[in-house]
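Every protein chain of the complex appears in place save one, which is left out.
Up next, subunit A:
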Amino acid sequence: MDKFQKTFLQEAEELMDDLEQALLRLEDDFEDKQCISEIFRAMHSLKGGGSMFGFDTISSITHHLETIYDQIRNNELKANRNILDVTFEAVDHLKHSLMDQQLSEDYNRKKHQEVMLKIEALRSEVDNGQEELDSSESTLTMATYYVLVSPKESIFANGTNPLYLIDDLSALGKCLVLPSLTSLPVLKEVEPDKCYTQFEVLISTELPKEEIKDVFIFAEDQCDLQVEMICGGDLLDFEPLISALESKRLDEDILGYDAVKNIVQLHLNESSKSIKKSKKDIAKTESSIRVSSDKLDELMNLVSELVTTQAQISLIAEQKGIEELTELGENMEKITRRLRDNAFSICLVPIQVLVTRFQRLVRDLSNDLGKEVQFITSGTETELDKSIIENISDPILHIIRNSIDHGIETSEERVKKGKSPVGKLELSAFYSGTYVYVQLRDDGQGINPESVKKKAIQNGLIISGDQLTEKEALELVFMPGFSTAEEITDVSGRGVGMDVVKRKIEALKGDVTIASKINEGTSITIKLPLTLSIIDGMLVEIAETKYIIPLDFVDKCYEIYTSKLDGEDSQKYVFEGSMLPVLNTRACFGFQAFSGDITQVIKLTYEEFPVCITVDHIIGQYQAAMKPLGEHYESQDEFSGATILGDGSVALVLDVMRFVRQHLMVKELKLEH
């Protein structure tokens, strides 16, 4: 394929992603001008490139859609759900047919015709509807007016109640009424048949100025009236402006038309500034270069080779006692460390790149199931290694599917339960230590631990006598062959369940937990390591073999007399006044007891409480380039990988979480039986 065509294909994919994102935003707010012009631009670029590089499918479809969005952009047409649905379908089709431009697959060809017909239908509909729109346009433009009503003191005398006038006003459109009471005398001096109040009203309406004046037609000589148009559009939709006006009122008499206009101007400027700014921010993140992921993988590989070589140099320098070389080695270590951190950050991708896909799923699914779901995201700028990003999408999609299918109820059910009719699904991501947490929380019906247990007993996963805490019961959903849905819908399906989600996440050295409250919702938390390929570790020796303990887990080091150890897998020992579990690694790995007098103990941070492990010697800090262990060792749970040391020997990298969990559990089991 032509090199330009290839570039264009990549570009097209990105443009379609942008397009999809903008469409999703437009769905929330049909009037979003910025969105509409983004959509138009993306289509325009697709069309231009498509025709330039011979992708006729793309150019023919975008050509017609572009016309429609151009009309929307020029206010000749209003965006609506139907247009969006067709556009989504068209974008899907374009994505599918990107690799099949000749439409050689039957399905694609049929789909193409179908989409073209739908767009055609949309266009003729638009053309018909347009005339109606044109003829009624003059009456349909929304504008915001300033009205000052100053009733004369004697207004009550002819039976007019100014409050009724205000009521009539608010029948015309949205109103913000600001009464002025400054001329009201103290109670003693009030004459009940006199009117002391003035009103300032902001009204947004589609009706012309004359209609507003007409409200006062019978009270004309009883009150002074000023009606001025502030500007087109509905200002009362604009929250900050309203609060600004209201707060301004508290310390002033009548504001007057000019003052109101000034405040409005100020706010409009500010908001357009902030829009411009956010636009800039987006543009900034976009101005990046494209690098193929193979090149990045290669870079990471080379960096890890360099780390290994640098370790060799340092080792030789130390062994031969060459001072200059030691110094060079240390310098090189500093540089490789920076290079490593830099190369890492290149490989990091924000979770945001996945969000469009999730939004799309939420949209399509909730439409299919007739549920209303609001999808909220936060912390999507959180970055993860691209290899993790690539693999985390499916599990999250599955969790979202579950939430919408089984968790969030239909609107009627929700209203019955006293909840808001629109369900909420929140995706939040954040850093904590060297982990990234991705949390999916819905406010659906939650999971009943009792029914989970019942199901687990039915499926033979536990026996009826088993005592489980609520948490343990919920965790059963991650067991293979478990499915809580009473009816199996084609959405979450059977087969693939939460056990696959768990397995996939664990394959990434991550962890997944679940929490749920009946009728309040479920939250699933995924914990992922920041990166996989090079780690800072502590090099230790156990039974003449070297191991790496990831430094992030190391809290403190202690020394104890070996004689204090009882030779069991695990025991308790008091360090600095607190009793801590100590895992004897030699016993855990099945080696003979250590013969040295003093054993080193490393205190590790492990979930809720610290745990100690014993090692023979601590050698020092070490940058470990992680290598996979290979197929033979996949079934073990104690090591996450291996690294090559400076002298060419291999050190195993301890998977602290699993090692501790496994050996503490062994101990607990032993105690129980």
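Note that in this section a contact is a pair of C-beta atoms (placed from the backbone, for glycine too) under 8 Å apart; a residue touches a chain by one contact, two chains touch by 3 or more; residues count from 1.
The rule is short, and it goes like this: contacts and distances are computed from a predicted model.
Going by its UniProt record, the hidden chain of the complex is named "Response regulator" among "Iron-sulfur cluster-binding protein", "Ferredoxin", "Response regulator" or "Spermidine/putrescine ABC transporter permease".
Screening A:F53, A:F478, A:Y606 or A:Y622 for touch with the missing chain picks out A:F53. Here the missing chain is touched by one residue of A:F8, A:F358 or A:Y547, and it is A:F8. Listed for subunit A, the residues touching the missing chain in the whole complex are 3-5, 7-8, 11, 40-41, 44-45, 47-49, 51-53, 279-280, 283, 286-287, 290.
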